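Provided herewith is a single structure, encoded as structure tokens, for subsequent inquiry.
What you see is the complex with one protein chain gone and the rest in place.
Take a look at chain A:
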Amino acid sequence: MFQNLIDFLLNDFFITGDPLILGAQVSIGLSMVAVVFALTYFKKWRWLWTEWLTTVDHKRIGIMYIIASILMLFRGGVDALLMRVQLAVPQVEFLHADHYNAIFTTHGVIMILFMAMPLMFGLFNIVVPLQIGARDVAYPFLNSLSFWMFFFGAMLFNVSFVIGGSPDAGWLAYPPLSELSGSPGLGQDFYIWGIQISGIGSLATGINFVVTILKMRAPGMKLMKMPMFVWSVLSSCITIMFAFPILTVTLFLLFIDRYFGAHFFTLDGGGNPMMYINLIWMWGHPEVYIVILPAFGIFSEIVSAFSKKKLFGYKSMVFALMSISFFSFFTWAHHFFTMGSGANVNAFFAVTTMLIAIPTGVKVFNWLFTMFRGKLTFPTPMLWTIAFIPCFVVGGMTGVMLSVAPADFQFHNSYFLIAHFHQVLIGGVVFGYFAGLYYWWPKMFGFKLHEGLGKWAFWLWNIGFYVCFMPQYALGLMGMTRRFNEYNFDMGWQPLNVVSTVGAFIMGLAFLFQVWQIAHSIKFYKKEPTGDSWDGRTLEWSIPSPAPLYNFARVPVVDSEDAWWEEKQRLANGGKPKPLAPLEPIHMPKNSAIPFLISVSFFVMGFGFVWDWKWMIIPGAIGVAICMLARSFSYDTDYYIPVDEIERTEAALGGTK
């Protein structure tokens, strides 16, 4: 019996026999011990539970999202470097084929779903309520639930590489390879359950922010007076609301195929794998716009703040954002022009794809005109913005090249495609979120990040990016296709691959600089003298940094776009400060343990499904049900902060406002 258990653990449960994975297992084990030890030694368990795990405060949830996403960036980045090493020396079997397949799969899933999405949600959480003058999001409980569902979904996915085996059928898991016949292992089940669980969180966040933006704005903030970042969040969240259900259904059908032996996507039994490809891209294409739209919003905020000018073409910007989120639903087939759907289908989707580049172009001109004759300064957030513009223009142009259906028969699945989407995802999404992170960092923590180290990181990232990805366009044209770990020396691809790998390591170095930058800035902590670190324009800069629990002691009244800037101008021109309304008790949501517990139950249930262990599925499902019931019958969910406490907090923050 005991021997059986040991056998099971060593042969099936834990992945054994690979030195790289063994190293990872040991380091994961050691760091878990270290964390538990540190929490116990410093008596921080209660603090962790009451201040973080059960919090419903949007600012803290935002910080947790960002920490999780940076950890995921690290894991996805290590995956990338491993692949690059293999491709630079294809003759050496550094990663054997199976391992290579697993790594490019987890790299893709992690970077999009567990790095870009949570980093984006983190910024939504931190910024949106502050910019619209609200005290929290519309549904704070749901917000915490979203975070924990994401977190445990991501953990379920990540655990597969040390327990049970990684998925290895590509980041979108096309059947028939991802069916039971092609992937009999557990990796694909981890994939399905990890993404499904975190997908519930993403959908809920989408709904939450749409409602927050539509219903919780400060008095006077008409829709057309909202900061541009808020508009971009709205457009992204609307897209989430309609795109994520498609993903959920598609993966659910794949689950039914695998678990119950159905035939939705198998050729035998009347199904069709092409249908999966069709469905998954109906989510997949909107998804790439979901992550880029908020980056557009961030750039708009930063360009206007560091040009000391109103954003040029506000209305056209709003129009561009909203039309992109609408049209992104009508271009999906450009991902499978080669599937053989005939000239009409391909022509239609080629045209819709080219059309969507137009609103994107409009935005580029808006940013340029905002800078034109502005009083420009170039701190790190602005540097990232300036670097983004040319990078994204090139990425968009290569996208338009790909959208020419006949040409795509050559480009498809070559390194040209790889270079295209990394250019828009790194040069657009990652640069954008970095810009946002640097810009709002002082609002989150009350101190700025060290500029000098930030500039090092900035230059290394940019140089590394071009060194890494420009050669890949050429490699694509030379015929190198994606997703293999070996190629013959006489193909002539090696020199450019070596260059590309060097670029990847430069980006790795850039990441280390950012870690150093954060550590350095914490060590030499210098409190920001005011809450308005950048002489900002929008409401989040009108309150202290970090913002108090209730954000605004008095709900601001807005009468123009760039409300805080206009108010500062008015005062500078000798205007009288507005009379302060008396403080009132503030209505706030109470912390709750249910989101955490329900997500743990989902994790248990998902893990049970992966192994098909009924004894684990059932308790997990019961846990979910109990949590739901408990929530339905809890009425004591909110409280009031009394006026004297607000007064004390405000006095301590030095705010007279």
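Following the convention adopted for this analysis, a contact is a pair of C-beta atoms (placed from the backbone, for glycine too) under 8 Å apart; a residue touches a chain by one contact, two chains touch by 3 or more; residues count from 1.
Please note the rule applied: contacts and distances are computed from a predicted model.
One chain of the complex is hidden; its UniProt record names it "Cytochrome o ubiquinol oxidase operon protein cyoD", one of "ABC transporter ATP-binding protein", "Cytochrome o ubiquinol oxidase operon protein cyoD", "Carbon-monoxide dehydrogenase small subunit" or "Nitric oxide reductase".
When the omitted chain is restored, the residue from A:Ala88, A:Ile246 or A:Val430 that touches it is A:Ile246.
Summary of contacts with the chain left out: across A:Arg60, A:Arg75, A:His107 or A:Arg217, the touching residue is A:Arg217. Interface note: of A:Leu186, A:Met282 or A:Ala435, the residue touching the hidden chain in the full complex is A:Met282.
When you scan A:Ile61, A:Leu119, A:Ala138 or A:Ala405 for touch with the missing chain, the hit is A:Ala138. Across the entire complex, the residue among A:Val555, A:Val600, A:Ile626 or A:Leu653 in touch with the chain not shown is A:Val555.
Contact residues of chain A toward the unshown chain are 133-136, 138-140, 211, 214-221, 238, 241-242, 246, 267, 270, 272, 274-275, 278-279, 282, 329-330, 332-333, 339-342, 345, 555, 587-589, 638.
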